[in-house]
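Presented below is the structure to which this report refers.
Every protein chain but one is kept in place in this view of the complex.
Labels run A, B and C following the written order; every chain starts at residue 1.
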Amino acid sequence: MSVQSLNAERQVWIYTQMLRIRTFEERVKRTFTDHPGVIRGHTHLADGAEASIVGSLSHFREGDAALATYRCHGYPLTLGSDPKAMMAEVYGRADGLCKGLGGSMHLTDVKRGFLGTSGIVGAGIPHAAGAAWAAQLRKRGDVVFCFFGDGASKQGAFHETLNIASLWKLPAVFVMENNGYNVVTTTAQEDANAAAGEPLSVKAKAYALPGVTVDGTDPLAVYRTVGEAVERARAGRGPTLVESKVYRLSAHGNIIAPPGVPLHYPEHEAIAVFGKREEYEAALRGDPVPRFRGTLILGGVLTSAQADELAARIAGEIEEAVSFALKSPFPKLESALEYNYA
Amino acid sequence: MSVQSLNAERQVWIYTQMLRIRTFEERVKRTFTDHPGVIRGHTHLADGAEASIVGSLSHFREGDAALATYRCHGYPLTLGSDPKAMMAEVYGRADGLCKGLGGSMHLTDVKRGFLGTSGIVGAGIPHAAGAAWAAQLRKRGDVVFCFFGDGASKQGAFHETLNIASLWKLPAVFVMENNGYNVVTTTAQEDANAAAGEPLSVKAKAYALPGVTVDGTDPLAVYRTVGEAVERARAGRGPTLVESKVYRLSAHGNIIAPPGVPLHYPEHEAIAVFGKREEYEAALRGDPVPRFRGTLILGGVLTSAQADELAARIAGEIEEAVSFALKSPFPKLESALEYNYA
Amino acid sequence: MALMPYIAAIDAGIHQEMRRDPKVLYFGQNLATTENHAFLAAYGPERVRVTPISETAEIGIAVGAAMAGLRPVVELYMAEFMLVAMDQVVNEAPRMRYMSGGQVKVPLVLKAGYGFTCGWAGQHTGTLSALFMGVPGLKVAVPATAADAKGLMASAIRDDNPVVFLHHYLLTLEQGEVPDGEYLVPFGKADVRRAGADVTIVATGWMVPRALGAAQQLAKEGIDAEVIDPRTVAPLDLDTILKSVDKTGRVVLVDQATRHASVSSVIAAELAEHGFRALRAPIIQVTAADTTIPYSEPLEAYVLPDEARIVAGVRTVLK
Partner (left out) sequence: MALMPYIAAIDAGIHQEMRRDPKVLYFGQNLATTENHAFLAAYGPERVRVTPISETAEIGIAVGAAMAGLRPVVELYMAEFMLVAMDQVVNEAPRMRYMSGGQVKVPLVLKAGYGFTCGWAGQHTGTLSALFMGVPGLKVAVPATAADAKGLMASAIRDDNPVVFLHHYLLTLEQGEVPDGEYLVPFGKADVRRAGADVTIVATGWMVPRALGAAQQLAKEGIDAEVIDPRTVAPLDLDTILKSVDKTGRVVLVDQATRHASVSSVIAAELAEHGFRALRAPIIQVTAADTTIPYSEPLEAYVLPDEARIVAGVRTVLK
């Protein structure tokens, strides 16, 4: 689909997915208070990155694939995964997307092209390149979307993979969601380009690749930028590195604690650690979800009543997912021993 | 020492070291035919890279350190290591630089600032950065020279280390000896910048570092380029990536074979594998050692008789190293169990 | 003596050594990003630094800094993150001294948590000690108490060799009495955590409290179990274990790892050679089930060794 053809319906679709992600993530977060103990381990939310995720995946078509990190709720939701199965997975239940074996960090929905995630920073980047090799061999113009964080670009896996992807002209789009932080480290504290005031897309030069930076809070800008990269990849002209600038609106993840300590989401690190409340509040003012709602309403694409109705419908959908997940039984104990081997 | 002060004596010193390296390497190679079985495993020669090695290390001063790869004979020789102990090490003898425990790939001479080598591609690059941190803390303007191949720049270790070195302004000079090959793979076959016709020093952009390319067969050019990088590092202004373009005049290493098969050096891959004899012959015509000899003689720095005399003296020195090494006993068996722990 | 959590005791060990020796560095990801950080405030940015997510460079830098005379402590958080840099851990740090014929030493500490089995699922929960224990030149500490955490960390920093210091994540907040002032626990000295005459139980890390719990249960039935915590698995204090087996003739080895990747296998093998004459029953290993760790809570509990399984193991060897 070219940028021109982004009709009203499609714009509403984008907004709908953004809102579904936001609602899902807020509901996940509320689980920590509403149903303590139901979510375990480490959960990472995508709130703030919705425009980037949906703007990118609006180019996804049958045969394409997407891979991501532990911060993975947004992608399958956009690709059509059932939020009931997703929530059940986050709650560790038998009806979970991954039968309760993977949890929040490892959502996978192969039927919808969401091939998997790795919880190890950077490790999923070569996986995406491998899937792109498979796509290249199929010769149907399929593309692989590879999502990862700014921090991941400091792993060797990023470097090694982009070089090969460029050499082999793999049909992949590398979307770096630069949310300004790796946990409690700012990008400028850990990245030499950032420290020098340069965009992270400069790194593409080390691989003779196009590198572009886009405002990841604007779904239409992401749509256009990623769209060009996708076209390039489908045409066999190789991969692109897209730096998509977002701001995560929650902390990195829930607190890290041994069993027995109730988990919760702390305040965002900008406030809790750096005391930069203004930074966080500026991000909140630029919150992509209400902003895009405003754009659509101002543009006459959506009425405010329609938007409210949509929000209510989505709230219901996600509420249903929670009820479903809470009712879903735990997996049978022996199922813990299945699936190690095919 | 600034570029201006490169007086005749110093130029002759550079040539002398270059010739010592060449003579040492040719003598090592001859061991395979003259004394079959004496050298084991895998030996990698530096012939062709002499100008780059000596031009770089002519800036080495007390307190500095150098680290390199398995292709490591040239550096300690330049830094003043005893060729007798070096040859004894290559022959696995008790009087070896590393007591016969390391062999050709792992020459180390801490007293002369040659801290060590890794046989794992890329692995030594962070070691050099670590030594540079130590140098930084000493606050005496000490610098660390880090030598590695073009192929090594495809390892994650290269990427991760250069980013940190840049961020921390470590006093290191990263000298990439680009000899056009990783074993039997040409640089353009494995490097996206090279495939795009770009110099490999472009990679420095991904780390907001200066990246320069120099003709590594010209010792004076290397002297100047590395000199600037060293000055920058000593002044606390951080590291530089120097791509030094050389051509290795021998094959990657001796053949790889199990015990019982006599080892030998095959022809250079350009000829043996790619059938590009012209490429190799062009490199031979540009051979840095006779070329610099010519430069010095033409420049009146050295007479041809003096040069011959020097060659004879060096031949004698290296011959002596061989005799010494051949006479040196094997290490005591139990010494194999020492040195695992300090 | 002061009561403090395991995690605070580790910090105390690092402080003890950093105060004492200006050559000790401490660095890693997500630490010291503000001036309030305790170590940064105390020792300054020359010695305390945040790193990017670059384990290969982090550990490689530690190797180089150690070769150049410093004593780096690398904060790695989770043992699995060492896997991306495994070459530096097992094929660089412990080899450089040897290959140089003893010219260099490589004193460094790789501090990493492990065994975080509380919903961290498949990639963050491993018990990896056995991956490191057999590498010549490398030492491996696995403290199970706050006191050992402090004392072994301090000894690790003072050791002239590379040390993998594995703290158990599930013990993070466990309180324990920790000696004040300079405190060192030697490497290679097992601790007999409970003396007993009928059976020897060997366990490390989070399995130690499980083993002690099992011993308590067994005591009620009149079974007197000895519980040994090796504290370091490289070097491994076989003498203490052999002495115990000489007395009891029966052994249960407990390990949170999967069976074929366990320290318990290595101990069993040593006992099968050197303790064979004393053995009066098969050596039972109580390990995790042979599976990646599942996310869901009951499944996770199902695959891990627990008190009941240790008790059952003891019953088997007493049959």
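Assume a residue touches a chain if its C-beta (ideal position, glycine included) is under 8 Å from a C-beta of that chain, and two chains touch if they have at least 3 such contacts.
Because the structure is a prediction, the values reported are computed rather than measured.
The missing chain, though absent from the display, is touched by one residue of B:Gly55, B:Gly74 or B:Gly103; that residue is B:Gly103. Within the full complex, the residue among C:Gly13, C:Gly28, C:Gly122 or C:Pro230 touching the omitted chain is C:Gly122.
Of the listed positions A:Thr23, A:Ser52, A:Thr108 or A:Gln189, the one in contact with the omitted chain in the full complex is A:Thr108.
Within the set A:Thr161, A:Thr217 or A:Thr240, the residue that contacts the chain not displayed is A:Thr161. Even with one chain removed from view, subunit B keeps its contact list with that chain: residues 39-42, 89, 92-93, 96, 98, 100-106, 118-123, 151-152, 154-157, 182-186, 189-191, 257-259, 261, 273-274, 330-331, 333, 335-337, 340.
The chain not shown here touches subunit C at positions 56, 80, 83-87, 90-91, 94-95, 98-99, 121-123, 126, 130-131, 133-137, 234, 236, 257-262, 264-266, 268-274, 276-277, 279, 281-285, 290-292, 294-295.
Touching the omitted chain from subunit A are residues 65, 67, 96-102, 106, 108-110, 115-116, 118, 120, 123, 125-137, 156-157, 160-161, 163-164, 167-168, 338-342.
In the analysis below, only the chains that are shown with their structure count from here on.
At the far end from subunit A, in terms of centres built from Cα atoms, lies B. Subunit A and subunit B, compared by their mean Cα positions, are separated by 46 Å. Separation between the centroids of subunit B and subunit C, computed from CA atoms only, is 40 Å. Averaging Cα coordinates per chain places subunit A and subunit C 36 Å apart. Among the residues of subunit A, those touching two or more other chains are numbered 154-157, 190-191. The set of subunit C residues that touch two or more partner chains comprises 51-52, 54, 56, 84.
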